[in-house]
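For this view, one protein chain was removed and the others were kept in their places.
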Amino acid sequence: MLASILASGLAVGAVYALIGVTYNTMFSTSRVMSFTAGQLGMLGGVFGSLFVLRLGLPVIPGLIATLLCCAVVGVITEILAVRPVLKSLDQHLYVLSTLALALMVQQITAIEWSTEPQPFPKIFDIGPGFLDQKFWLPIAACAVTIVGLEFLYRRTLVGHAFVAIAEDNFAARALGLPERNLRMASYALAAAIGGFAGFAGGQLLLAFVANGPLLNFYGFVPVALGGLGNNRGAVVGGLALGLFQQAANFLVGGIFSSVAVFVMFIVVLLAAPQGLFGSSSARRV
Amino acid sequence: MKADTSAAAIPDRKTERHWRDSAIHVLPFLAIFGFAAIVPMVTNDYWALIATRAAIYWMLVSGLNLVVGFAGQLAIGYVALLTLGAYTTSVLVSGNVLPPFPLFAAFGVAALFGAIFGVIVGLPALRLRTFYFAMSTLGFATIVTQIALAWQSVTGGGIGIAGPEFPPPFNTTTGLFYFCLGCAVLGTWMTANVAHSRFGRALIAIRDAEVATESLGISKPKMLVSIFLLAGAFAAFAGGLFATLQTYITPDAFSFDLSVLFFIAILIGGRGSILGPLLGTIILTLLPEFAAPLAAWSTFLYAVLLLAVVLVAPGGIAALLDFKNRRPLQSNRAIIPRPAVLPELLSRESAHTTIALRDISLSFGAVRAIDGLNLDIVPARIHGLIGPNGSGKTTTLNVISGYYAPQSGTVSLGDTELPRGRPETRAEHGIARTFQTPRTVGEASVLQNVMIGGTIAGQGTLVESLLSLPRHRADERMLEETARLALRVVGLESLASVRADRLQHSELRFLEIARALMLRPRFLMLDEPAAGLSVDEIARLGGLIKEIKGQGVGVLLVEHHADLIFDICDQITVLNLGRVLAAGTPSEIRQHKEVVSAYLGG
Partner (left out) sequence: MKITRREFTKGTAAAAGAAALGLASPAIAQSGPIRIGWLAALTGASSAPAIGFDRGVKFATETINAAGGVKGRKIEIITRDTQGDPTKAVNATQEMISQLKVDAVWGPTNSGESLAITPIMSRAKMPNIHPCVIDSLIDAQKFPNAFRIAPSNSQWDDAVRRYTLQILKAKKVAVIGDTTGYGVAALNASVAALKKDGAEVVYQANIDATQPDMTPDMLRAKNAGAEAIVVWSTSTGMDARLFNTRANMGWDVAFVGHPSMSSGEIKALIDKPANWEKVYAVGYRSCSYDANGKLPPHSEEFVSKLKGKTELKDTLLWWVAGGYDAVTLVAKAFQEGAASHEDIIKYWNSVKNYPGYFGEYTFTPTEHNGYPGKDVVMSDASTAKDGTFRLAPGYA
């Protein structure tokens, strides 16, 4: 029983964590949080199912096609919903523009794909129980993504540029970094991470349109817990959330577990608005 | 004496214009509600039902409008409060928990619950970033439905519960419609009263110029809590009406799409307007009835509308209807302050206390911004604060006005120490300021911007404003008179009704001074007021500041324009790297060798 809670808790937690990383990656170059983060997780599952099951692509090309499609959605997000409102960041118009885009993505998926959960292909059939793909693949994907991001940020030129922009936008621009292209690239990257999360968690969550709003909220909780922009915080927060949620499911039942998660979210935020691992806020005047 | 005769003639013209202005504001509402009132007579129950629905939604939206449109808090999950109100009234009237309540008592309880939960849902807004708050309201919307499902013994769970039924004559479609229409009219009137009160202006200021509101003594938590109370009560009351209209409620009636409708109605309508969101609500309620083949796409269309509004017309319908502000302004206008009017404004006797800074130190990380600073601001004196960029001038100003809490040292006024890091406490001590980049509300008129400065001078409570009681009306008259006076002092009275975002940069600086004067300050701190001004304007600004000093006000002037500083200051402090490099009278400073070589450039 405990093993089952651990396995499914860590698995969904890993998906939540990756959506949290998606939020963070978008935030790092634009100072914007986007409601499309969760939708990208949903799209990862839907595109994966579309390419591999419906269109019959092999797994690797299917994955690549999925990530590309998600990246395109990410770039569209940047162009349509983020870039135009960056001028007036303090008016928080991005909340509205990204909400609008997220609703559009969700409605199109509902109408063109299906409102019922659709199957997601089984890629690795190595055994039942915890060897089941749905339990370990999300965790593996999360680990791969985090290692990959660390490598990107520390070892590559593009990664250094991302970090520079995240730390000081003006200084980075003054240094002649192509801020706009980097921001677009980071949205593509973030979207691919979100899509990867959905793909890896496909067997777990299925290709289901209702995953969008669900991941939007549950993917945001790790960000709130771990502190905005803190990827390690998001991973810890995501896994903790997954375990907490599955334990609550088990202890208080399906209905009250969402209430429990929400109460925890509000309490943590009111107690530590910067998150448990966050840093204090910037100057205002 | 010409001025006097023309001034005497003003009242008549003013009342007439006033009357015409309010007629222009009220007419569209009269037209809409008048048209609505004849709907049941010229059509049938179906259109009466749709109109009832619009009226109920508007009941909720009108309250939410103060939260979203005025205070700028992006509450996207308000369907939660509709649900709460619907279930509270239905459960209480049906009597399946307590003995059955009389209908209107149940509505009262629902409104009370709505007010309480409105605050609980809103609480995160006091501490959290916008996006976090949006998320938390969204989460709340989900769990309310979950609870309605789970708490079967009370709410009927998935089977639901019958809605309350009104007594005659309101138990027919038409009867209920007129009742809801009455509520909608009342709701409009009340929220319009709030919107046109010092509270409404303060909310807009919190939205667009939060930092400035603190310096004016406006308490954001207090403001937001009272508005959450109000909006929550409105929403829950609307929920009761919604349950009545539906006749039977189940959790699936409270879809998130409904929440989106409320939220988007406000943004399509335009922030800071009442007419706009009213039209928005009507349009979004009617749209699906006319566009039935598009039923499946309705939420998609709402989303497209939202994106279009954000990207193309951030002002929404209200901005499209704002014909007045499309008239071009005179391009070669000049600001001519009338310092002579100042005594009327600053009639308070001059202060005898001094603001004293002692041993102030403040670091940001490893950077020492201020290092052991001593400084006095004396009544009826102008104190200049100069120094190179990054020398700590604005930081000093921010320490005095409470935005930064120094790590050591004290700021005191006379014998009392001013609480550190609490900017909202300064206004009550008569300490006013302006900002390096003017922080004004672009969407409000110049007059309204200035009136915001006098928010704490009002006597009436929010409830008095809500019901337009005498004290509220007295406040409004007093604030408007004072604000017009302040505008005459700084020379902007001809632009009083213009939207602030149409002003030039230099005009905004004078606007901020007028707003600061609304506090009838004993101390005025100006942060680079001459930046961006023409030579003539700087000269007039100097005259104005001198006249303000003449009224006994102590002035702290942070400035780069050496001419202005040496022209008007009584005392000058030169900062360098957070320390005092030199202090003294202008003539002493002029001869200070280090200052001359390092800063004045020879």
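The chains carry the letters A and B, assigned in the order they are written, with residues numbered from 1 in each.
Assume a residue touches a chain if its C-beta (ideal position, glycine included) is under 8 Å from a C-beta of that chain, and two chains touch if they have at least 3 such contacts.
Because the structure is a prediction, the values reported are computed rather than measured.
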| item | value |
| --- | --- |
| Residue among B:P28, B:G108, B:P288 or B:P314 touching the omitted chain | B:P288 |
| Contacting the left-out chain in the complete assembly, out of B:L98, B:I159 or B:A366 | B:I159 |
| Those residues of subunit A which, in the complete complex, touch the missing chain | 1, 4-5, 7-8, 11-12, 53, 111, 115-119, 122, 128-129, 132, 134-135, 204-206, 208, 210-211, 214, 246, 249-250, 253-255, 257-258 |
| Sites on subunit B contacted by the missing partner chain, in the whole complex | 40-50, 53, 146, 149-150, 152, 157-160, 162, 173-174, 245-253, 255, 257-258, 288-290, 292-293, 295-296 |
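As a working rule, only the chains that are shown with their structure count from here on.
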| item | value |
| --- | --- |
| Subunit A residues within the subunit B interface of the complex | 33, 80-81, 84-85, 91-93, 95-97, 99-101, 103-104, 107-108, 111, 213, 217, 220, 224, 255-256, 258-259, 262, 265-266, 269-270, 273, 283-285 |
| Subunit A contact footprint on subunit B (complex, rising order) | 72, 74, 76, 123-124, 127-128, 130-132, 134-136, 138-140, 142-143, 146-147, 149-150, 208, 211, 256, 260, 267, 296-297, 299-300, 302-304, 306-307, 310-311, 314, 364, 394, 398, 403-404, 435 |
